[in-house]
Structures are given as C-alpha cells and as structure tokens.
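Of the protein chains in this complex, all but one are displayed in their positions.
Lettered A, B and C in written order, each chain numbered from 1.
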Amino acid sequence: MINKVVANADEAIQDISSGMTLMLGGFGLCGIPENCINALVNKGIDQLTCISNNAGVDDFGIGLMLRKRQVKKMISSYVGENAEFERQLLSGELEVELVPQGTLATRCMAAGYGMPAIFTPAGVGTEVAQGKEIRNFNGKDYLMEMAFDADFAIVKAWKGDTAGNLIFRSTARNFNPVMAMAGKITIAEVEHLVEVGELDPDQIHTPGIYVHRIFQGKDYEKRIEQRTVRPKE
Amino acid sequence: MINKVVANADEAIQDISSGMTLMLGGFGLCGIPENCINALVNKGIDQLTCISNNAGVDDFGIGLMLRKRQVKKMISSYVGENAEFERQLLSGELEVELVPQGTLATRCMAAGYGMPAIFTPAGVGTEVAQGKEIRNFNGKDYLMEMAFDADFAIVKAWKGDTAGNLIFRSTARNFNPVMAMAGKITIAEVEHLVEVGELDPDQIHTPGIYVHRIFQGKDYEKRIEQRTVRPKE
Amino acid sequence: MLDKTGIAKRIAKEIKDGYYVNLGIGIPTLVANYIPEGINIVLQSENGLLGMGPFPFEGEEDPDLINAGKQTITTLPGSSIFDSAMSFGMIRSQKVDLTILGAMEVSENGDIANWKIPGKMVKGMGGAMDLVASAKNIIVAMQHVNKAGESKLLSECSLPLTGVKCVKKIVTELAVLEIASGGGFRLLERAPGVSVEEIRKATTGKLIIEGEIPEMQI
Partner (left out) sequence: MLDKTGIAKRIAKEIKDGYYVNLGIGIPTLVANYIPEGINIVLQSENGLLGMGPFPFEGEEDPDLINAGKQTITTLPGSSIFDSAMSFGMIRSQKVDLTILGAMEVSENGDIANWKIPGKMVKGMGGAMDLVASAKNIIVAMQHVNKAGESKLLSECSLPLTGVKCVKKIVTELAVLEIASGGGFRLLERAPGVSVEEIRKATTGKLIIEGEIPEMQI
C-alpha cells in the first residue's frame, strides 16, 4: 500500500497558499476539519476561496478564518449564525456565492467522478438560474451546473488508515466524502489513525486513492451548535 | 420504520410482466440475484429488456433466461462466454446494445440521483458516439449519455434488514448499489435478512428508501466463473 | 384559528403510511409529534440521515449526530447514514414522498418564496431549492398573513423565488388550500371558527370557493 501519513496539520497544509480555492467538509460545525482550520489560521494566508456548506460561527470553524480576513469568497448554501460574516458581507469585504445545497454536493461529486457538469432542477426559475444553460429533459427544466475545481479538499473523518482509507461517523459524514473525491489534493484529518488491515474493506467510505495526506488530529472540540434534548422520563 | 419484506422471489416479481425493462445487478456471475432470475425463468414472461453488465453463462444467471428466449434486448458492456447468446445474436433473435462499463454504471447512478443525463469521455471518436451529442468542456470532448429508465431493478445483497437497508459483501457489490437506486421499483434479495437495528447505520451501502421489496433468498450457488488459485507454499 | 401546533396537527393528517418525509425548520418540525397511530413513516434529514429519531436525553447528545437544523437528534432502529450527494440524489429522484416547509409567500400557480428578502442579510437557501424543485408533493406550513398584515397568498410572489409551480397544498392558521391545476388557491377547509369571508379577506391571490367549505377536523 501507499503510505499517505503526514505528521500534523501544519505539514498537511504547508503548500496551501494565498489565493487558492479550498473545499472544507462539514455541515454546520459537525464534521469540520478543526485541526486544519486552526493551522490555516496560524499560517495566516489570505484571499482564499472556500467551498463549504456553511461558514462556521464567530469563534469556531471557518468563522476563525473570517475573523482574520483570510477569506475572499465563500461558496456555500447557508451562511447564517455569524455576525462577523454578516459585517464583512455588508461592507463588501467578502464575496458570497450562494448555491443550493444539493447542487453544492453534486458539483463536488461531479469533480470526483470526472463529470464536467451535471443537470439539476434546483434553482430553475429563480435568480440562481441567471446566466446558466437551461435544458429540458422529458418535459422538465434543468440547470447545467459545473463541477467544482478546487486546489485542496480538506476533510475530517472518524477513522482512517495509513493508506488514506476513511470511515466517517454518523452525520459527521455529510459533505466530507464528496469533497474528499473532489480536491486536486485531498487532506484528511482523522480522530483515529490506524494501520492498514484494521479497517474492513467493505466499510470504507472513501477509498485511499482519493486521499493524498492523512494525519491524526488532536484536541477535537466538536462543538454543538444547537443542543436540543428531552428530559429523561 | 417501513416494512419492505415479501415472502420470496415469486412474490417479489409477481407484477413483472412481458415487455418490461429490468436492471439486474452483478458482475459476471458475482453478486447476481439468483433467486429472482430463477423465478423469472419459471414465470415464463418474455420480450424483456435487460440492463446488466453481463449476460451470464449458458446454464447460469441471465443465460437461463436467454435459453428460454425471454430476453428481447440486452444492454451490457460485455457479453462473452455464452454460446446461446452468440447464436441468438447472430440469428437476429436477440438485440444487443453495448455500452461502456463506466457509462453503464453512471447511467444507473444518474437515474438514482435524479440526473437526466451525464457527460463522459468514454466512447468519444468511436461508434458508441454515433447519434449522440458531443460537448467540449475545458478542451476535452464528452458524450452526453441519458439516465436509464427501468421498470424494475433486481439486486442481490449480503445482508439486509426489514426496512430495506442493504449491505453488500466484497466485490459482489459491483453494480448492485447503483441499480438499487435506479429502478422505479427495486427488489433486493439477500443472504441474511435481519431485524431493524441489527445493521450499523454507518455501514449501510443502500438506504432502505431505495428498496421496495426485500426477501431472504435460498440455495445460493454463487458459481465461480474463473477459479484461479496459487499452490500453498 | 389555529396555533402553530394546530397547523402541525392538521398537516400530520396528510401523511400516509409508508411515506418518506422531509420536514423543514419551524412548524414543519412539529408535525413529527402528531403522526397518527399505526402510520409508519421515515423522516429524511438532508444532511444525510434517514430515520430521524427524537431529541436525545439530556447528557446523551452526540455532536456527530445532528439534523439539517443543526439540532442534536437520535437515530432509530433501521436508520441509515449517507453523504450529502446521495441525500440530494434521493430527493431529486423523488424517493422522498412529501416535503413540508415554511414560506414567506406562495403564488396562485404554486411558486414559493422563502429564502431571501432584498435589502436584508441573505443567509442562503440551504436545501430548500433542491427540495422544492424535486419533491412530488409539497405542503407549505405558514401564517396566512405577514406581520404587516399583508396576505402571503398572492397572485404572484413579490420576493425572489425559491421554486416555481411546485407547491401542492398550503395549511395556515385560517385554512387548508390547494393549488388548482389551472392556477388559484382552492379553499378546501376552514380552521375552526373561521369564516370563508375572513379567509377571502386574508387572501390576495385568486381564491377558488366551490360549494360548502367544511371546517377542519383535527
């Protein structure tokens, strides 16, 4: 097997530079690559385009990068819950491209599957359709949406092996597998890095061929955005 | 949960009728829905269009349906190792549409993912491209290929639960998950049918929403097409 | 006149045994609490879960297990997890039987606006555009009029659209209405104690009233 292990987040992101396009996995704060985000903040590069379903909160996730003005443009489906984001957006410092969530996911998948474009009905008849080719199949209109082109994809998995195979846990899976397939270079941080042979080949969500660098992250906070509970009966 | 269990193959296929289009999972003889194929042979319907990567061998798999002249048209990527197939093809009794294997898989996936068409470079400049739209993206030509439209998809899994969730084993996975997503009605036969809660939600390959009927098959032969071994040292 | 719970209860009656259902944030989420006995349904959460269960018991929250509203939830026996591409794949291929969501405006031909108010901070459409463009059956749960007292059932939406010609039915605090095939809001039921006249006053778009309009049974 091919060994994809790097020491830590700093090594993993060492050649990410200002102006690049990054995909960042996660949904809300669930399943985000915490270690790599912190390393990007420390590295201090800027003018980044970030493709991520959400933009974190003020003091966690991509919100940390926004606070340091590292992000030029966000490509997301939902960017609420972030006052600094709102401030930068309204002041014109930050550019935002809002993309329907399914379109966002499918444009990632298209990149990973070598499909230059996909057709989706999402956004037909809305401002999302502006400037896009519309095509009718079987009586229904679809937008042609292009595959993303990202320099790096940064994802977070639960377990991974030294060959880069990944297993995600619960709904922390979300965008991570489709982004893992889509980066020119894909970095995976995992909670548990194991030797090859320890993962069941049938249970691997992302085959190692898609992952170029892997490391075991540390100090995961895994913050909960909306703690909803019911009382014990 | 919604219960998808039927008693057996006969019940599962009861409303499949002559002239329909069926998808059948498997690669070679690996992971084919043996019980349903036998039930289709017994039912004796004909004029079927079968979408399946291969066409079985003379006395097993789809070959059994060919022997009873139940198949009007095969849509496959490779149809060797079948003398009866060859005879029917050369005599004009059987129609064959050869589709590149990746295109076949992706046209299934497109149906399951609600995408009416996909773009692939496979077949550009060959007779496969005849009559198809060619489109250039980023300097490379792609064919537009249409999603399949199948009345039934029939797949075989290793384990399944009463809600229709499926887990495949090893390379018997192959076309089964993409076809499971693609049928208007999807029938799954499994080696082991278990209660809901017995399968780990993270390890399910095909969510039950895609599966309309499930049953535990019996007497699996799982024939090996090319037994290759090495001597014990 | 119904309260939010009443709207949720009335919508719950639209759900049939064996349905896969996607519930939006707000009133739609409440619907899950009122599914009739003997009706088995599965809730789809578009962040990647089929078989959404109730909120966890205190102390049992799992940060890796949330719904599309980012709330901590649980799974159920028979649940399955998948990635975002497959999640919207099953939505686009209409495997989800029913989508219930809120709206700012609905037009008489079934257009819906629920994601953007010009001049205000736009948070994004999330999965709403995918859901409304794909679902075979969409029920809108909303107030009949906005806070300014203006009807939200219009001949044409004034706000930027989320989707076109997609809404099938609307349940408000005043009424149940369906989009007529030729356009228009066909009044199906009145909320308890609400008159047809009150509904007419609160509806700017074309209202179709045919025969006696029954009062809702909840």
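Just so it is clear, contacts are C-beta pairs under 8 Å (C-beta built on N, C-alpha and C of every residue); 3 or more make two chains touch, one makes a residue touch a chain.
Bear in mind the structure is a predicted one, so any value in this text is a computation, not a measurement.
Colleague: Which of the visible chains would the unseen chain be in contact with across the whole complex?
Modeller: Within the full complex, the chain not displayed touches A, B.
Colleague: Can you tell me which of B:1, B:105, B:196 or B:211 touches the chain that was removed from the display?
Modeller: B:105
Colleague: So that we can see where the missing chain sits, which residues of chain A does it touch?
Modeller: Missing-chain contacts on chain A: residues 1-3, 111-115, 161-163, 165, 181, 195-197, 201-202, 204, 207-210.
Colleague: Could you please point out the chain B residues that touch the chain left off the display?
Modeller: 27-31, 53, 76-80, 86, 89-90, 98, 100-106, 108-109, 120-128, 158, 168-178, 205, 222-232
In this text, only the chains that are shown with their structure count from here on.
Colleague: Just grab the chain with the largest centre-to-centre distance to chain C, centres being mean Cα coordinates.
Modeller: Between chain C and every other chain, the largest centroid distance is to B.
Colleague: So, what's the distance in Å between the C-alpha centres of chain C and chain B?
Modeller: Whole-Å distance between the two chain centres: 36.
Colleague: List the centre-to-centre spacing of chain A and chain B in whole Å, with centres computed as mean CA coordinates.
Modeller: Centres of chain A and chain B (C-alpha means) sit 33 Å apart.
Colleague: At which residue positions does chain B touch at least two other chains?
Modeller: Answer for chain B, listing residues that touch two or more other chains: 113-115, 201-202.
Colleague: Specify, in ascending order, the residues of chain C that touch 2 or more different other chains.
Modeller: Residues 49, 75, 81-82, 85, 88-89, 91-92, 134 of chain C touch two or more partner chains.
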